Structures are given as C-alpha cells and as structure tokens.
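Below is one structure; the comments refer to it alone.
Every protein chain but one is kept in place in this view of the complex.
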Amino acid sequence: MTKSSDLPGLKSSLSRRTVLRGIAATAGVLAMPAILPSRAFAATPGSNPGKYKIDLGGYTGPELTNAPITLKIMRQEFPPEVNAVMQAQYDAFSAAYPNITIQEERVPYGDLPTKVQVYVTSGSAPDIMMGRNDFASAYAAGQLTLPLQQFLSADFIEDVYAPLRESATIDGNLVCLPWETNPVYMAFNRDIYDKLKITPPPEVGEFDGGWTVEQYMQNFDDVTKALRASGDTQTFALAASGYGNGGPGSNYTQLESIWVRMMGDPKAAKDSSVYNTFMGVSEDGFTASGYVNTPEAAAGLANYQTVFKSGYTPTGVVPDQFRGGAAAVTFSGTGTVKRFLKTGQPFNFGMSPAPKGTIAYTTTVADSPTIYSGTPYPAETAALLAFICNDANRFAFHDAWGSMPVRKTLVDALPEYASDQRLVLGTNVADNAFGPPKSVGWFDYFSAINPAVKDIALGTDPQTRLNDVATQIDGLLAKYK
Amino acid sequence: MASVQMRKVIKNFAGAEVLKGVDFDIVDGEFLSLVGPSGCGKSTLLRMIAGLEDITGGEIHIAGQVVNGLAAKDRDIAMVFQNYALYPHMTVRENLSFALEMRGEFKAHIEKQVAHAAGILGLEQLLDRYPRQLSGGQQQRVAMGRAIVRNPQVFLFDEPLSNLDAKLRVQMRTEIKDLHERLKTTTIYVTHDQIEAMTMADRIVVMRLGVVEQIGTPLELYDHPANSFVGTFIGSPSMNLLRGRLVGGDKGLVFEHGGGQSMPLGAALSGVVPGTGVDLGIRPEHLTLGDTGFAAKVVVVEPTGAETQVVADIDGQRVTAIVKDRVSIVRGDLIHLAPDTARVHCFDAGTGHRLP
Amino acid sequence: MASDTLSIADKIIAKPAPLTQIRRGTVFGAMGLLLVAVFFAFPIVWSALSSLKSTDDIVKFRYPLTWWTFFPPFPTLENYYALFFQLNFQRALLNTVIASAGQVIIAVVTSTLAGYAFARLRFPLRNALFGLLLVTAFIPLEVILVPLYEVVKGMGLVSTYPALFLPFACSPFGIYLMRQAFQSIPVELDDAARVDGASTLKIFWRIALPNVKPALATLVLIQFIWSWNAYLWPLVIIQDPSMQIAQVAIAGYKSVPNFPLDGPLFAGVTVVTIPLVAIAIILQRYYVRGLMSSGIR
Partner (left out) sequence: MKFPSWTGNPTRRGELVIGPLMILPAALGLCIFQFWPLGVAILNSFRAFNPFNHRPNGWVGFGNYQAVLADPSFQSSFWVSLIYMVLMIVIIIPSALGLAILLDKRMPGTALARGAILGALASSEAVAALIWNAIYQPNSGLLDVIFQTFGLPSQPFLTDGHLAVVCIVIMTAWKDIGLPMLIFLGALQAIPPHLFEAASMDGANRWNKFWRITLPLLRPSLVLGLFMTTIAAARLFTPIQILTAGGPNGQTSNIAYFSYAQAFLFNSPGPAAASVVMMLLMLVAITIIQARALRSRSGI
C-alpha cells in the first residue's frame, strides 16, 4: 500500500494506472493525458465540445456505454428548490441515456467527511462524491479520486478561476472539480454605520483596495464604543463566525487563516519568516513548525485575539448575527449578496475587501465533486459530472442557490457580476484569492489548528499556543511521510 | 389420592448434606405433618416431594411410582406456599383455573371445578378480584383453592399459616383440618409450629438437622417421645429436663438431681441400669404444687385464666409447672414441686435416647 | 383498579399528618414540581414556540433578547407547511417510525427472553455469559462504525430498513433491565406455576412477563427514544434519501450554509419530539403503585 517514502513514484504512475484500468480498451491515445487533445468545438468551453447526444459540458471522453449501469452521487443537502434543480438534471441525463440510472445520496454538509471516510475505508464508494479543493493533495496522494483532465477539455479546465484550479491540481492532475465558490470578503450593515455616524469600509471593486487590518481594528473599536455608549449591549462590530459550526476556531480553512496568512508574503525570500507565514506549511507539506508559529503568524492571531478581547465580536456562536442586524461587519461573500438581492435586503448593506496585512489576502475554498478512483464506469461518471457542470445546468443551479460559479465564462455571462460593485468585488476575489496550503495532511492540519485558534480567541497566548499546535501538527503529518 | 414413601432420601447442597437418609411412609388419605426447627430440612424435603428440588440420593414414591425423574407437573401434586404465591396479575378465578388450563382441560370443566372449589372455600364472591384486593385470610383460602381445584393425589403445605395473625391462624387451622376430613386427600403439611402439627395431623414426623427423630401420632409423640429433643419440641410449654443420675435404691430407682435433691421413681423405669446419667423429662402439667417433691424457688408466675404457669428454679435449673388452681405464690417464694412419677420420661444424658 | 389502591395507599400514608401540614407540603411540592417542569421543558417549549415563527422572524427577534425571542410575534404555520408539503418530512418520519418500531419489537423480544433466562433459568456458564454480553454496553458506536458498516454491508443490508434497527435491537441494557425485573418477582410464583403444570415457556409468558410491566414500559420507552434519536448510524447506513430518517433530515435543514431553514428546523424538532412525549405519557400508567405489592405477603 501507499508508503509515504515512495509517494512520488506512485503519483506519477497514478493517472496511467487508472486510465489503463478504466478505459484502456476504448482509446489508446487517452493513455497519455499530457497530449490529450482538446476537442473544443463549441462556443464556450462548457458546452459540448465533443458533440454528444446531449450537452455533456466539457466532457471529451469516449461515447457512453449502452449497457445498463447505475451511477451513484453523494452530495450535501440543499434546500428543496435546489434539490429540485439537481433532480431535473439527473432526469434530463437519464432521458438521454436511459440505460444509465442515477442514484443520489444527500448528506448534511458537516457529515460529508465522515461518510466519505466510511465509504472509502470499506472499499466501495459512490462514483461521484462531493469533496473540497483543499483536500486535493490528499486525494492525489491517497489515489482516492480519478484525475479528470483525461475526460475534460483543456479549455473547460482553463475556464475555472486560477486559484481554485491550481489548488485542485496536483502534479498536473485535476483531482477534483470545483463547481461553485463563495469567495470571502466583508459585508457591512450601512444602517448601523449611518446611525452611529461612523465611516463604513470602502466600497471598491479591487481586490486590494480595502482597509488594512489596523484600519479595521480602529473601526471596530469606534463602532463598539459608540454602540456601548448608546446603551446597546447586543450589537457587535464584527459578527460571530457563521462558518463551520460557528464561533471562533470553527473554520480555519476559510476564515481564521486569513488573519494569519495576510501577514505573510509569497514574494518574499524563500525560507524567510514572512514567506513561511504565507505558505503555512513546508514545501513537501510535512512540516508546520516554522510555518504556523512564525512571529508574523502570532501577530496575526494577536490581532484576531484583540477582536475578542476588546469585545468587538462575541466569543461564542451567534447564529445569523449579521443577517439579524446585530453586527456591523461580517466576513461573507457573494452568497450573502445574492441572497439579499433575491429575498430582499433586511437593511442597507455594502461589500468591501477583506482586511489587508502585509499583503491583500483572502482564501478560496470551493465544494468540488470528485470521481471515486474505484468507480467501475470512469467515463460515464465523468460525463455525468461534466453534464451537471455544463453551462445551462450551472446557470440553473446558480439561479436556485446563488453562490458564485467557478468558471469565468459563466460569471461573465451574468450581467450583475459586471455591474454591481458588491459582485464585481467577488469576481476579483475569486481571481486573486489564494488556495489553502498544500499538504496531504491538510485535514489533520486544520482539525488540530481550529481548537488552537479558539483557545487563542479566548485568551491563550498566541505564540505559545501556536508553538504547541505546530508540534502537534508535525506529529500528525509524520504518518504521511 | 395416594400413598407416599421416602426411601433413604438424601439431599446435598453444595457439598453439605441437608437430608441424611430420610425414611418414612405416608398412608393413602393420611394427614402427615413435618415439624422441626428451621434448618431441619423439612421444607427441602417437601420441595423434593413436589419436584422443585432434585433428589441427591434415595427414592421418593408417590402412588407406588418412583418420582425421582418426574417433573413437578407430572407428579399430580398440589402445593400451598408460605406466602401463597398467588399470581398477582390474575383474578382469583384465573388463579384457580391456571393449573387446569395448563392441563388442557375443557373450559366448561374448568368452570365447574373452579365453582366447586370456590364453593368449598366460600370464595364465590371474590372470584373476580385480584389478590391485592383480598385480605390475608382470603388470599390464604385462594391459595388452598388453587390446590383443591386440581383434585390432586397429594396436597403439600409449606407453612401456609405463618403469615396470618394468631386468631386467623387458629381459624384456618380448623378449616384445613375440616377440608381434609371432607376431601380425604393425602396431605403433607410442613410447619415449625408443633401446635399446628399436633392439632391437625394424623401423624407427625419430627425432624432435626436432616434426620427424622420420630414418627408417630400426636399423642404417641407426646406420651412417648423417642428422645429428649422430641420431648421438648412437642408440647407447650416445653417439657422440663432435669439433669441428674439414676441410682439404685431399695424401693427401686432414685433420681438424683445434679443440685443434690433426689426423687424416688418407683418401679416405673425398670430395666435401666443404675448409675446412668439422665435427663429426667417432666411435662409442666405433671408437676404438682404441694409439700413434697423438689424444693424450688419461684421465679415468675404467669396466670392465663384457666390455669397458672409457674416458673421456678430447682438448684439452678429452670422448670415450668402448670397449676390448675388459682395460687397466691409470688416471686421468691419457696415451693415444692412433685412430679407424677408414673409419667416422667427418662432420657440418656449422653445420647438423649429414651430410657429404657 | 390500580389507581384505587393507589389512593388508598396514599390515604394510609397521609393520615397521621395534620391537615395544615399536608396543605403546606402540597403547596411546596407543587411549586417544586412546577420548577422541575419549567427547567426540563424549557428547551423543548422554546423550540416548539420558535417553530411558530417564520425563519426571518427567528433571525430578526433573536437579538436583542426580548419576550419575542421566545414567543412568536406573528404566529404562523408556514414552517409546518414547508415541512410537510415541500420537504416531504412525513416520509422521513415514516422511516423513523419503521426503524423505531423494528428496534423496539426486537429489543423487547430478545431482552425479555434473555433477561428471563439469565434471571431464572439454570444452565452452565450462565453468569459468565451474562457478564460477557454486558461488555457490549461499553462500546461506543463511533469506534465500531466502520467494522459494523462492513458487517452490515456483508449481509447485503446497506440502505435497507433492517439495517436501521437490527444492529441495536439486541441491547445489553435491555437484558440487564429485564433480568433485574424478573429477579424481583418472587421465586415462589415460578414454583407455584411449575407445580400447576406450566412449562418453562408458559411460566415465562403467563406468569413472569405480566409481572414486569413497569420494566417493559421502561424498556420500550428507552429503546424507542434511542432509536428515534439515532443519528450517526442512519446517516452512515442509509444512502437512499427517501429512506433517510427524520433526525438526519433535520440535520440537513440545519447544515445548509448561508441558507438557514431555522423555521422548518424548529418545526421538525417539535414534530419529532411529540411522538416521544406522547409515548412517554401513554406508558406512564405502568409507573403506578400496586402492580406487585400484594401478590405476595
């Protein structure tokens, strides 16, 4: 089995092996993914370049089988209207390929990893499973998913926002397919600012046009003092995190790492502390010491701690605090904008870039379907996935759900993303955000650092706690070597 | 109805011998009582007859058949338990019907039998009540009804009256005796209360420490106890035992009490070797208050109305005497107690066996 | 009948106390009970009241804390409408009912059989076996999740109803509870029944079982609650959404990021709790004095 020492060798043989297993009989050419021909005949990269019976999106693989088969999909639960959109897509696919039955399994979002783990351990998993781009390294190293570039046109892949595409690509293999994203930046409640007569964050479209972290801290301080002076003890300057389970330390990947990695700089000299702070993990992905516990990282989390210590934000979970009008600012994204626009805004709101540290920084994490490496029907599964991700289906999904499509051509086709500053900023964030640190043990990494971040939020000394957690993460990553 | 025989019945519990070879016969239709102090093995023996305990050794016969290997339900016996063991979730009627139902009898027959048994015991009004709604006496009667209704070969009673108050106990005693007279079913009745045994049984088996001490009719046991244990166990108040020695005299044997006083016994005890250490057994009613006999000091005087019990001290040994007449003696008085020498019992001081 | 004896018993106990003392005691007792009720019922009542608010109202009135945080300012049944007409919650509920019924029935059968054997029958290795079976009570599901999944998969039961209830239907708790209940029945009842000619199974069915009703009620209630509230196992073993149980469905409403279904969530929580409370109340009558008190003196 996979011993970490011979990982590189296995990685290089990965695509060849799977391809041989999957489609060797059909097309010998496909065995060389590097020279995979891009059959981009269509107008957009996501609309049937291969000219199949129906619009199979960017799919360019072999024609689908005529044998009766069943494909299984596991994804997170959505509201009923979104589920209906998905069901309509399956119905359309099955109508075109009546021999292919689609079985869908829906799981509460937070339980996806558990379920994936049980499936993978037991050796049989659904053909398509919802994954995340920040696990790409683990997917690749564990050979859990099928490289997708062999089935998809290069244009189609190229269309995905660069940070997401890069984070999903390991050694040239696209191991998962980001399909919708929710870039993180700031939403603010203009009504609160107007009432307190304090200047809200700047409403700019540029990724790096926002306030520095110091400016934000000053602003939080002003807002908090003004609120308390007016006798309001329930409203806060910054909303409690709604990511993950909510509250501090609930989602390092999407939220708290912003405070840390903005203090780093990818352009600084390698081996410099600033560079390491940005990287978050050593280049081989096995060492956290010297990366998560740099002085810069500690300074970043000291800022974060101040937010709690000074009472700018609640120390616990407060569901829907921003939406309920009880916070001036929140980390949020296009999802909030779309939702407010769709259902009517409860108050006047604006959007602004995330706080800047040494660099303008935000992270990008996307739900990304994967194809299980053990699937007996690689081509058909890829075709189905590509179908779900074709232009029409993505628009329908976006219409029902509202988070941002990950492909540029789709976003460009939606007029509001060109006209509304609040969404324009979103596209710029998607274009310029950074992916999570690449480590095969990223899951362990953030599972370990989340509680540390929470402890820091609650008052533990940042440097000490970071040193501890760095050691812990080193230990956790050791098993992957 | 049937006879029951014990043939060298042995019972071991975890290596300890509880019954050490019990041997006796119960005649068809007889009311036999098993008495003895607690721990004598009488209940165990009853449960072995019932089939609730296995038989370590020996044989038990019911109606001529060896039942060692038979399950309780195949022995055609009925048992009344000390705490009645009425099924709490069943009405009286259901309690009475249960055994017949288990036997698979027809409904009509069951109803008839139940009505019959209820009639015998006066339970007609209570048939639809639950046990918890009955008084103790009524529960006791239901427990008997449950036995009667099956018309078994043998009735087994395991201290059935011990949970009743004194008055009710006397009343139920009569009822059970009366029932037996009417039904004439072979009955084995275990009790620790010798009065129950005396008043009810045709014959009594006295047991101690897993051994049968004596078998006989109540009066046989009373008049001729085989040993000092039976002598003191049967009868109330208990027989007095005076420890002493028999010496020969010109007018026959003389009892020499350990305290020094002596008492000629006349010719009553021919055949006993002089010089033997004995316990002289004298029933309280055979001691007469008078001017002769053992000198004793009164300890307690207990009038019961019809008679008076006097507890006195003969040179350090307590004795009880029953006096028919009203007396005016008080504690500390010096009295003389004369035994009816024709009715004294003599037991070997070492073995306790009756002499001669 | 039972309540008859209860009141009699109470009178007997209460008689010696003077009247004023009883009143004062009752008042204090009732106040204590009210406090207890409020303390234990509060979270459930809260979610029931919240279920009568629209999701927007829930969000809007959550802060600052006022009466409207708890009481619905604009009561609406829209959440229940959404639950049953859009989210098809009744299907999830039906699945839960099937799973719970299966688990309760099997648990009652296996626990009473084994409990009786352990309490009353004699056979070699009885106590050793009992201790061994009890060990399983200590095993947390999280630990055996994957091996258990593989067992059930090996039996071909993945995503079936039996997979929902079979693995937990044999309950060491149930065996322990029933063993203890059977042990508390006087042994003489067994003896009497044996003499009356009942076989072992007849004694079990006709004599022992009717006399452990309070324990049976506890067993039914607890097994029902456990299976009704099971989450991790159904989540793992059920793949077909139309067979998924209510708790997982509710978690689905909760988990949708940035798109809270708080209203339907609270409605679902309320709907799911109602049958449990109903069953608990129905079974209450078995916790009434007098069932066992006088069968034996």
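In this document, chain identifiers A, B and C correspond to the written order of the chains, with residue numbering beginning at 1 in each.
Operating definition for what follows: a contact is a pair of C-beta atoms (placed from the backbone, for glycine too) under 8 Å apart; a residue touches a chain by one contact, two chains touch by 3 or more.
Bear in mind the structure is a predicted one, so any value in this text is a computation, not a measurement.
Taking the full assembly into account, the omitted chain touches A, B, C.
Only one of the listed residues, A:Val82, A:Ile102, A:Leu144 or A:Met279, touches the absent chain: A:Leu144. Interface with the hidden chain, as seen from chain B, comprises residues 12, 51-56, 67-73. By the touch definition given at the top, chain C reaches the unshown chain through residues 6-7, 9-10, 12-13, 16, 26, 29-30, 32-34, 36-41, 43-44, 46-47, 63, 65, 106, 109-111, 113-114, 116-118, 121-124, 126, 129, 133, 135-140, 142-144, 146-148, 150-152, 166-170, 172-173, 175-177, 180, 183-184, 194, 199-201, 204, 214-215, 217-218, 221-222, 225, 228-229, 231, 247, 250-251, 254, 269, 272-273, 276-277, 280-281, 284, 286-294. Contacts to the hidden chain, counted on chain A, fall at residues 1-3, 113-114, 117, 120-121, 123, 138, 141-144, 233-234, 236, 245, 249, 314-318, 440-441, 443-444, 447-448, 450-451, 454-455, 458, 460, 476, 479-480.
Note that only the chains that are shown with their structure count from here on.
If touching chains are joined by edges, the resulting network of the protein chains shown is an open path.
Greatest centre-to-centre distance from chain B is found for A, with centres as Cα means. Comparing each chain's Cα centroid with the centroid of every protein Cα atom identifies chain C as the most central. Here the CA centre of chain B is 54 Å from the CA centre of chain C.
If you average the Cα atoms of chain A and of chain C, the two centres end up 41 Å apart. Contacts with at least two other chains are made by no residue of chain C. For chain C in complex with chain B, the touching residues are 1, 5, 186, 188-189, 191-199, 202, 206-207, 210-211, 290-297. Of all residues in chain A, only 72, 74, 76-80, 103-111, 114-115, 117-118, 121-122, 124, 126, 182, 232-235, 242-243, 318-321, 323-326, 335-336, 339, 346, 401, 403 touch chain C in the complex they form.
By the touch criterion stated above, chain C contacts chain A in their complex at residues 56, 59-60, 62-65, 86-87, 145-146, 149-150, 153, 232, 235-236, 239-241, 244, 248, 251-262.
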